[in-house]
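Our next item is chain A:
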Amino acid sequence: MSFPLLTATAALPAIGAIVTAAVPAARSRSDGDGPRGSGTAKVVALLFSVATFVLAMTVLVRFEPGGARYQLTESYDWIPAFGVRYELGVDGIGVALIALTALLIPFVILAGWRDADHLENSSRRWRPTQGFFALILMVEAMVILSFEATDVFLFYLFFEAMLIPMYFLIGGFGDRASGTDEAQAATQRSYAAVKFLLYNLAGGLIMLAAVIGLYSVAGTFSLSEIAQARADGTLEMAASTEKWLFLGFFFAFAIKAPLWPLHTWLPNAMGEATAPVAVLITAVVDKVGTFAMLRFCLGLFPEASKWATPVVLVLALVSIIYGALLAVGQRDIKRLVAYASISHFGFIILGIFAMTSQGQSGATLYMVNHGLSTAALMLVAGFLISRRGSRLIADYGGVQKVAPVLAGTFLVGSLATLSLPGLAPFVSEFLVLVGTFTRYPVIGIIATVGIVLGALYTLVLYQRTMTGPVKPSVAKMPDLKVRELAVIGPLIALLLFLGVYPKPLTELVDPAVGHTLSDVQQKDPKPDVEAAK
Partner candidate 1 sequence: MNPVNYLYLAALLFTIGATGVVIRKNAIVVFMCVELMLNACNLSLVAFSRMHGNLDGQILAFFTMVVAAAEVVVGLAIIVSLFRARHSASVDDASLMKL
Partner candidate 2 sequence: MENLIALLVAAPLLGAAVLLLGGRRLDRAGHLLGTVMAAASFGLAVVLFTDMLGRAGDDRSLHQHLFSWIPVGGFQADVAFQLDQLSMTFVLLITGVGTLIHVYSIGYMEHDERRRRFFAYLNLFLAAMLLLVLADNYLLLYVGWEGVGVASYLLIGFWQHKPSAATAAKKAFLVNRVGDVGLSIAIMLMFTTFGTFAFGPVLTSTGETSEGKLTAIALMLLLAACGKSAQVPLQSWLGDAMEGPTPVSALIHAATMVTAGVYLITRSGAIFNAAPDAQTVVVVVGAVTLLFGAIVGCAKDDIKKALAGSTMSQIGYMVLAAGLGPIGYVFAIMHLVTHGFFKAGLFLGAGSVMHGMNDEVDMRKYGGLRKYMPVTFVTFGLGYLAIIGFPGLSGFWSKDKIIEAAFAKGGAEGWILGAVTLLGAALTAYYMTRVMLMTFFGEKRWQPDAEGNEPHPHESPKSMTIPMIVLAFGSVFAGGLFSLGDSFIKWLEPVTAFEHGHSPLSAAVVTSATVVVLLIGVGLAWLQYGRKPVPVVAPRGSLLTRAARRDLGQDDFNHVVLVRGGEHLTRSLVYVDHTLVDGVVNGTAASVGGLSGRLRKLQTGYARTYAVSMFGGTAVLIAATLLMRAV
C-alpha cells in the first residue's frame, strides 16, 4: 500500500490544530507585548501550515494531469452497514483548490499574527491565541478533506463540520474596538456568527435529506460507483427524483458559494470577522460551494443540471450585477469586498453552468484567482483597518501620501479585483465570459457590465481611502511592516505570474473539466466558420 498522501495532507493541519491548542498558557500575562505561550502557538501553527503547503505541493507534483480522473485514491470501509466509505481522490480541480488552500493559510496566519493579542489580557478568555490559530488550522483540515472526498457522505460530513470552527472564528475574534464600542461590536459579531451558522446549517440539512435520498436511489455513496452505475445504465433515477435531489444539493452549495438571493450572511460575516478570517471565509471556505457544484451537482445529476441551467444562469447574472452595485453603495471597506466577492461568485457559477470548456476552466481558474486577489485586497485592507481602528471608508483619505507602499499594494489588489489584463483574474474572467458567450451570447454580453462595475467599486474605494488631502486621523499612519510585506509580496507576485503564464494551471484543470463536461454530455459549440464547412 502506498503512502496515504491525501490523508496526510488533511491530517497534518488537524494535528497542528491539536498541538497548537495544547501549547500551555503563559505563566505571567503582563510581560512584554505578548505572553510567551502565545508566541510559541503562533510559530507552531505557522510551521504546521507551511508543512501542509509542502505536502500539498507534493500532491500537485505527483498528480498527472492527463492520467486517470481521480488520482492518489484511498479507500477504506467506514460504516459498512450504510455503505459509507472513507474514500479520497483528487482530480485537477481538486488539486488546484487544495494547492490554493494550503498556500493561503500560511499567509492568513501571518496576517493574523496579532489579531488575538488584544484578547490575551482579558481574564475570562482561555488562551485566545492558541484557540485562534488552532481553529484556522482546523478549518484548513476540513476544507482540504472536502476537496478530497469522493464519497458523498464523507463530503457532507466535512462540509458541515467546517462550520463549527468557522463559527468560533467569526464570533470569538473581532477587530480591536475601543471601550464602549466593544459591547456593540460583540453583539454584531455574535449576530453575524449565528447567522452564518444557521444559514449554512439550514442548507446543510436540506442537503442531508438529499444525501439520504441519493442513497435510497443509488444504494451507495461512492461517486465512482454511481458514475459506473450510470455508465452501465443500471442506475434508475426518475427525472423528477433527480431534480429534487439536485435542488437539495444545489441549495446548500448556493448558500455556501453564495448565490443571490442567499447571500446576505456573507457581508455580515466578512464585515465582523477580522480580515484574515474574512479571507478564510471567502477565499477558502466558500470555494467548497462552487467546487461542489462542479463535482456533485453536475457529476451526479447531469440531466437536472441542464434542466436548472437557465434559472441558475439568471441568478448568477443577477449576482454579478447586484453584488457589484451594492459594493458601490457600501460605506464599510470589508462589506464592500464582501459584495465584490458576491459579484465574483456570480461569475464563477456562470462559468460552471455555461457548460463549455472555456467556461468551466475559467470558473476553476476563477476560484483560484479570486482566492488570491481577494486575499491580497482584503489583507491589505485589514492592515489599513488595524492602523486606524475603523472600517468606515469615510474615516480614511490621502493614505498614499503617508503610506505609499500600503497604498501601492492596495492598488494592485484593487486592479486584480477589477480583472486587469496582466493579472491572474483577467484570464479567468475572460474565459468565463467567452465560455458563456459561445453558448448564451445575450447572457455573456450582459455579464460584461460586471467589467465596468468592477472598475467602479474598486476605484471608488481606492479614491476615497488613498487619494485626496491627508486626513488628520491618518497623518501618522505607519507604512507596511516587514511581516505585512511578507504576506502581500508573494501574493502579488503570484497574481502577476498567473496572469502572464496561467498555462500550468490550465493544463492541470483542462482534463478534469473535460470529464465534467462528458458527465453532462455537452460539447463546446463550434465556431461559425468551421460549422459551415
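Definition applied: contacts are C-beta pairs under 8 Å (C-beta built on N, C-alpha and C of every residue); 3 or more make two chains touch, one makes a residue touch a chain; residues count from 1.
Selection rule, in plain terms: all candidates are chains of the complex that A comes from, given by their letters.
These figures come from a predicted structure and were not determined experimentally.
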Any copy counts here: identify which of 1 or 2 touches chain A within this complex. 2
Parts of chain A lying in touch with candidate 2, wherever the complex brings them together: 195, 198-199, 260-261, 263-265, 322, 325-326, 328-330, 356-358, 361-362, 398, 400-401, 408, 415, 420-422, 426-427, 430-431, 433-434, 437-438, 441, 444-445, 448-449, 451-452, 455-456, 459-460, 463, 466-470, 500-503, 506-507, 510, 524-530, 532
